[in-house]
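The complex appears here minus one protein chain, its other protein chains still in place.
Chain lettering (A and B) follows the sequence in which the chains are written, and residue indices restart at 1 in each chain.
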Amino acid sequence: MSDAGLLTLSLLIPLAGALLIGLTGRHPNLRESVTLATAVLLFATVVALLMRLNAGALPAVVLHEVMPGLSLALAVEPLGMMFGLIASGLWIVNSIYSIGYMRGNKEQHQTRFYICFAIAILAAVGVAFAANMFTLFIFYEVLTVSTYPLVIHKETPEAKASGRTYLGLLLGTSIGLQMVAIIWTWVATGTLDFTKGGILDGKIAAGVAPFLLALYMFGIGKAALMPFHRWLPAAMVAPTPVSALLHAVAVVKAGVFTVMKVAVYIFGVDFLARTGAATWLMWVAAFTLLTASLVALGKDNLKARLAYSTVSQLSYVTLGAALATSMGVIGGSMQIAMHAMGKITLFFCAGAIYTATHKTEISDMDGLGRAMPFTYGAFLIGALSIIGLPPMGGSWSKWYLILAAADTGHLIMIGVLMVSSLLNVAYLLPVVGRGFFAGSDAAPAHGAVPAAGAQVTTGSRLRRIKEAPLFCVIPPCLTAAGCVVLFFYADRLYRLLEPIAKP
Amino acid sequence: MSLDDVLGLFNYWMVIVLMMTGLYIVVSRGNLVKKIVGLNIFQTSVFLLYISMGKVSGGTAPILTGKPEVYSNPLPHVLILTAIVVGVATTALGLALVVRIKNAYGSIEEDEIQTMDLVAESEAETTGHRR
Partner (left out) sequence: MIAYHLPILQIVVPLIAAPLSAFCRRAGMAWYLALIICAASFAISVALLVRVLDEGHISYLLGNWAAPWGIEYRIDAVNAFVLLIISGMGTMVLPYARVSIADEIEPHNQALFYTCYLLCFAGLLGMVITGDAFNAFVFMEISSLATYVLVALGAKRDRRALSAAFTYLVMGTIGATFFVIGIGLVYMVTGTLNMADLAARLQGLEQNRTALVAFAFIVTGIGLKLALFPMHLWLPNAYAFAPSAVTVFIAATATKAAVYLMLRFLFTVFGTDYNVLGLTLTYMFTPLALAAMFAASTVAIFQFEIKRMLAYSSVAQLGYTVLGISFASVTGLTATMIHLFNHALMKGALFMAVGAIVLRHGAATIDSVRGLGRTMPWTMAAFVAGGLSLIGVPLTVGFISKWYLVAASLESGRWPIAVLIVLSSLIGVIYIWRVIEAAYLEKPPEGRTAREAPLSMLIPTWGLVGANIYFGIDAELTSRVAGAAARLLLWVAP
């Protein structure tokens, strides 16, 4: 198949998937098979595209010209390739998990759930492969709108209120700020194509560049830069598979991915470095990074804590872009992949705990680790990756970011990164610690009557293991393994990303 | 401003007086029939404006009699015939509406009608919310 055909196919597959899911809605088994098959097919397509890219081809296709000079177009480049791989790859794992979770918790409206999910993935892939800012913006908005029904899935008043925050902030920032920035770019340069080295150099005055950058950065609400981060904790009312794939991977990563794209292909790293337009952004990112971590410390709800952790971790990527060096760009881009793998693991675990015990507050989870060793083991690995300890993938991105900070002489940023890692330790590890060590064995795991809680023998301890359904336990174990694998194969990622940083 | 300006342009001054009178009646009177009357006066002032501008002093009607004569500009006069028709139609329609309003509301006073409308509106809203 031609490159262009393959690229178009990557959008058509989830679209067809969504339609088929709708048609097979009455037969849950068939419906879920369709979801899985779509996910696998999509991943295969993206991998095929990766092979073309590695072979030196740059697949591109113009789908449609909307207005003279403005077209819906797709093109593959390394950064988008990485994001596409993450989104489509983790969709497979997440689909397996969704089956376990949605059935385990007897959720309503499952067909709607799977349809919206497929469309959201379609939008994520569209964002990943967009050839110009216009196309990216469109898929960005599709992503917002298609995830709204997922956020309000439970249809409780609380979910509706959160849905309002979610939609209000994401639509508000994107239409209110980002669109202005895009049109400004269009008026100034006459193009919106992602071009190596940027398109703004020489087209706008260095003095106004920070303002345009601000319109972009705050306009990309999905990057959750403070003070526009409120939507992310709000989105946590959604079922956990949504939080896991969308609000730890697809949606938020679409945000920081756009940040990267704008920094690298619209402004150009050189232009940013020369004019210092991104210096303020560095400070905002650092502020968000630390503040969100501090807020996370105070959260007792596990998902809320993870959400604020995400806000903080996303700012690493923005920070990487703001440092405006090739190291920073690579570190930030790697963070997209590493954090995705780590955070999805954590969310899977949170969901598994909820499915097994219906507990959401960390203070209630004392001793659960002994009942759910696999889940908690995966949680530990994911947490270590987020913190950035070897041998977990997360360590590499932090490493490159620190190198970039040292490179550009922003030594204070090294301090920020270190403090943040410590904060990560402080809010993530206690969860594991309490799970394994706190509380007495008498604490019942899941309403099980502690028959002979005082004298526990090894045998009864094994019997007390009460994991979530298999479909909910295998995915976090897989992604936890992925965190380790990413540590050893980081050089491949580095080589994939290298071309975007080199002029 | 000389006396000539006032007396020589007498018809234009009257146009302005009528125009303002008509507009004032439309705005200030609450009675719907009176509003229509005001509207009529307002429109009539425009008729006078057009007719005045077409008039040439000493001119006659533009009928070809062979002798070169001074005659008035017929075009504005013809235009205003059309405008008069429009005015009559507007008045007729306006009065017809007043009749219907009288039947429906039992009043042709604007403020009373507005009060009734407001009451109906708030009732619809409260019953709606109570349900």
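Assume contacts are C-beta pairs under 8 Å (C-beta built on N, C-alpha and C of every residue); 3 or more make two chains touch, one makes a residue touch a chain.
Quick caveat: nothing in here was measured; it's all calculated off a predicted structure.
Considering the complete complex, identify which of A:152, A:200, A:266 or A:282 is in touch with the unshown chain.
Within the whole complex, the residue contacting the unshown chain is A:152.
Among A:180, A:389 or A:429, choose the residue that contacts the chain missing from this document, as touch is defined above.
With A:180, A:389 or A:429 as choices, the missing chain is touched by A:180.
From the list A:91, A:137 or A:471, pick the residue that touches the absent chain.
The one listed residue touching the chain not shown is A:137.
Which residue numbers on subunit B touch the omitted chain?
19, 23, 26, 32, 35, 39, 42-43, 46, 49-50, 53, 75-76, 79, 82-83, 86, 89-90, 93-94, 97-98, 100-101, 104-105, 113-114, 117, 120-121, 124-125, 128-129, 131
Would you write out the residues of subunit A that touch the absent chain, in ascending order?
Here the touching residues of subunit A are 64-68, 72, 137-138, 141-142, 145, 152, 155, 160, 164, 167-168, 171-172, 175-177, 179-180, 183-184, 186-187.
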